[in-house]
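Apart from one protein chain that is not included, each protein chain of the complex appears where it belongs.
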Amino acid sequence: MFADYSMSELGAIFAMQGFAGLILFSVFVLMALGLAIIFGQMGVINMAHGEFMILGAYVTYLTSNVFADYMPALFGTYFFVAMLLAFLASGALGLLVEWSLIRHLYKRPLDTLLATWGLSLILQQTYRSVFGAREVGVSIPDWMMGSLPLTDLIEIPINGIFVMVLAVSISAAVYVMMFRSTWGKQVRAINQNRVMAGAVGINTEWTDRLTFGIGCGVAGVAGSAFTMIGSTGPTAGQLYIVDTFLVVVFGGAGSLLGTIASAFSISQAQSIMEFFLSGSMAKVLTLLVVVGILMIRPQGLFSLKLRK
Amino acid sequence: MQSSAFMSRKEIIGFAILAALIFLVLPAVLDNFRLNLFGKYLTYAFVAVGLALCWGAGGILSLGQGVFFGLGGYCMAMFLKLEASTPENTAIQSTPGIPDFMDWNQLTELPWWWEPFYSLPLALLAVVAVPVMFAFVIGVAMFTRRVGGVYFAIITQAFAAIMTILIIGQQGYTGGVNGITDLRTLMGWDIRTDEAKTILYFVNGALLFAVLLIAQYVRKSKLGRLLIAMRDQEDRVRFSGYNVANFKIFIFCLGAAFAGIGGAMFTLQVGFMSPTLVGIVPSIEMVIFCAVGGRLSILGAVYGALLVNWAKTSLSESFPELWLLGLGGLFIAVVMFFPNGLAGVWSEKIEPRLLALFSKKKPDTSAPDGAPAE
Amino acid sequence: MSNENSDNKVNGVSRRAVLAGGTALTASLFMPKNLRAQDFATADINTTGLAVTDDTVTIGILHSVTGTMAISETGSVQAEKLAIEQINAQGGILGRKIEYIQEDGASDWPTFAEKARKLLVNDKVASVMGCWTSASRKAVLPVFEQHNGFLYYPTFYEGLEQSPNVIYTGQEATQQIIAGLDWVNQTKGAKSFYLLGSDYIWPRTSNKIARKHIENFMEDCKVVGEEYYPLGHTQFNSVINKIRLRKPDVIYAIVVGGSNVAFYKQLKAAGIDPTEEGPIVLTISVTEDEIRGIGGENIEGSYACMKYFQSLENENNIAFVKAFKEMWGEDIVIGDVTQAAYLGPWLWKAAVEKAGSFDVDKVREASPGIELTTAPEGYVKVHENHHLWSKTRVGRAQADGQYEVVFETAELVEPDPFPEGYQ
Partner (left out) sequence: MNERFILKVEDLTVSFDGFKAVDHLSFYVEPNECRVIIGPNGAGKTTVLDLICGRTKATEGSVVFKNKELLSMREDQIVHAGVGRKFQTPSVYEDLTVFENLELSYPKGHGVFGALAFKRDEKVRARIKDIAETIFLADQLDEKAAFLSHGQKQWLEIGMLLIQDPQLLMLDEPVAGMSVAERKKTAELLNRIIQDRSVIVIEHDMGFVADIATRVTVLHQGKTLSEGTMERVQNDPKVVEVYLGH
């Protein structure tokens, strides 16, 4: 396979392939962070996670249209506004959903799975009624498309860099919120002992709502970012759900670090296998390996051994 | 004193009503086309009954039941496809005598693992055995390591995804995204005619009742009570000397066997099998059939499968663009307001009123409302 | 139970739109002399109990309105409704207005089979315009053959099929592939090809034909890679790197659905810009419909091989595009399949009038040889094998989402669903 190529070409390809793996890693991190917060910290299985992402994508689409119509001069910067709006929109929907649905189901985790699946159907149909069955084309500012030639041979896609930067900054933000803010302390306290947390004066109800909202908001930002690399349509959210859950579960629920480590290992495995195998088989093998490891080590990669 | 009878009087009446519905009422009031549709819905009821045992009684939620349904259905379809692919029927192919999709994919001979499916007994055995073997492997791996609850649900869902990609990707062997289509005869008997479809409907109904009776037996056996005990206090069961994993594996395999039979009947009645019945979405829908019927009730599961599918068909006929909203709303409503589904509504709301109506005596509704005092 | 469908026999389209479309077309239509219903006794023209009355005839429309395929099938539904409205505005078929019952296949193949059975058995429709994916067609095919229905299937597809109960108004694979490959070889000097597709039967079969043609019929040409990704896959950076490694002259892409959007965006972001020097991107899976989702700026410069582009400049097409936009809105786009779907009702009308009967057997007998001079794509003709003779065209994607036609075959290409030497 490599016989006809010079060393420098091979080096360049491998460098770019490594970079492709990193982009995939960032995509996985973005997908999974919101879910890691919701599932890991609250134990809620949100099957509508993909639909919250797509809401972010649609918000981005609307924002781009508004900018194109009313502020064409500022079009190059609309994406930042769109991400903020996506966070707010998905977050607000998250708060609403928590209030109307999730809070009644905390004691029945498998039922949240069913209810949120119902929610995802409703959201899909709503998107279809509002935006049409067809995918919408989101215009990306020119500066975000195209690639950055590092050497003669190595070219790095700019949107890939953008996704990576975003993944790092959102991870950092979530980390800070989780481990430095009062909210984070409260979330972790509730995760460990809900009754005690309530007893020491933490407003568990509001903290739950906020946690769910923030998780959904992060999903919205991810969806907004994915308009650069993927499609925006009513059913596009479904594509993400299996990968996302596997990343979170594989990392060990409750561990943000685990989620990131798991995103890294799955993305690298998939990206390497994709390079040497056909795409479909690479996907099947990746999923099988992940499921296989989970069978041997059900607690995931990172988890504390605790006294029962 | 405790009764351990196979069926209480109430349950006998319940079975009788369902039997009357399936064998008398539906065939009497429905035309051939609608009857065949209900036959299709009833194949999902097999899965739902299995889920009522696994999930309702045992607390094991599988989001991969479509895999077993599909495996059963594919086993049946492979037999029928081989029968339909006689050298005469496939004379225009470059390799006559093999299924058409293999020929399109440049296969020149039948893969070895298709060979057993020339035999009807082996194919029928495979309908049950293949899903069970699959469930056994998954069950042993997961339950002996005490993977349960949400994790089990997500991993089985991943299996549904893997299976779909595999079937679609290996289209030379499986028919790919099209599935295995154009099935015609079963041992020379044309399964596409109206008479055949009617007969298959009754066969399907009879099999469903066989499955229901097995499920009823399991529920009423000590194993049935153990399942409920495991769902509530797994550790206590373990420290009463039971190997909990074995029981979970058994019930998961039983559910898979039911699903496999349902899949085979689906293939026979609909005339093909395709990966769209294996994936994540159908697997979750099957859970919903069970939830709507009442996850604790095996009869409820049948009604759930009938009702949801009937609603889906008629909603999509009258309001094609709105049925997803209806279905989504149904999911949420069941979970939020009727966690015990139709069976719960029946036994909590309707039945007491009926009883009150029929017996002049005031109904005795004073359920014990708390722990008895010291 | 069977009669709750009257609701969806909709006629809610503005009269103006229909008339405008109708008159525009009349100018170019070869009109048979005005047929009146009383000239044809219902008993004579409908001997098999189809849904034909003294002044109406009912047909079925069977596409996905919901689910993942709704994205693609919407255009077909719109085109079929437009054609029906226009035919009705001209007086219908044998003096009978066409009514339709629309069913939703919900992107689910068993549902397609179920609905097809309902249309044929319960509603006794005279013909069905429907299906999009091969899987849905394969699912309904036994139903149509069993109940002797008649289906007009609009999508370009992999071939390897020829049913007496189906008229294929789209191209089979060779019609779409061979001329395009020859063109890119002869005018662009392309010698090496990287074949890429979504993982299912149409891309695989099409690539198989492409590979055979490249290796057996094109001098010095070779395939340097062939690769498939699961439907819905959204990460193409690895394959883009592989393409870089192999340096093909042509990237032959048959990616479909949401994956398409991801593929072209990532291709552009990776610096493979089809407007500049570098590999040529040639596709057979991206119509104007798909470009809306991808974004014109992301696919600009790529070539697509189709039989129809919205930008075709002939009278038929100008009238068709105008009528379509008046009916469905100014910002709508029309792709290859949409046009093929539009042909369905017209081809059926011509066949019924030639047969002088709605009976499926007579319509089938009359179908081969039916010509349409009014087709937006130009002149088409039904072949003995139930496919259409039509031209193959190559278009180059523009930033505005339209294709600029850069090549068209001089003659109609003969449909050949079982091509010798390509299997």
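Quick notes on this one:
As written, the chains take the letters A, B and C, and residue 1 is the first residue of each chain.
Basically, a contact is a pair of C-beta atoms (placed from the backbone, for glycine too) under 8 Å apart; a residue touches a chain by one contact, two chains touch by 3 or more.
The structure displayed is predicted, hence computed values, not measured ones.
The chain omitted from view is touched by exactly one of B:23, B:209, B:242 or B:310, namely B:242. When the whole complex is considered, the residue among B:250, B:303 or B:323 that touches the unshown chain is B:250. Touching the chain that is not shown, out of B:22, B:123 or B:218: B:218 (per the contact rule at the top). Those residues of chain B that touch the chain absent from the view are 1-2, 4, 217-218, 221-223, 225-226, 228-229, 232-233, 235-244, 246-247, 250, 368, 370-374.
The rule is simple: only the chains that are shown with their structure count from here on.
If you draw each protein chain as a dot and join the dots that touch, every dot ends up joined to every other dot. Each chain's centre was taken as the mean of its CA atoms, and the one lying most distant from chain B is C. If each chain is reduced to the centroid of its CA atoms, chain A and chain B end up 33 Å from each other. The distance from the centre of chain B to the centre of chain C, each centre being the mean of the chain's C-alpha atoms, comes to 37 Å. For chain C, the set of residues that touch two or more other chains comprises 65-66, 199, 228, 230.
Across the assembly, chain B contributes 165, 168-169, 321, 324 as residues in contact with two or more other chains. Partner chain C is touched in their complex by these residues of chain B: 30-34, 36-37, 40, 92, 94, 100-101, 103-106, 165, 168-169, 171, 176-179, 181-184, 192, 266, 270-272, 274, 276-277, 313-314, 316-318, 320-321, 323-324. Those residues of chain B lying in contact with chain A across their complex are 55, 61, 63, 141-142, 145-147, 149-151, 153-155, 157-159, 161-162, 165-166, 168-169, 280-281, 284, 287-288, 291, 321-322, 324-325, 327-332, 334-336, 339. Interface residues of chain A facing chain B in the complex, by the touch rule stated above, are 43, 45, 47, 101, 104-105, 108-111, 113-115, 117-122, 124-126, 128-129, 238, 241-242, 245-246, 249, 280-281, 283-284, 287-288, 290-291, 294-296, 298.
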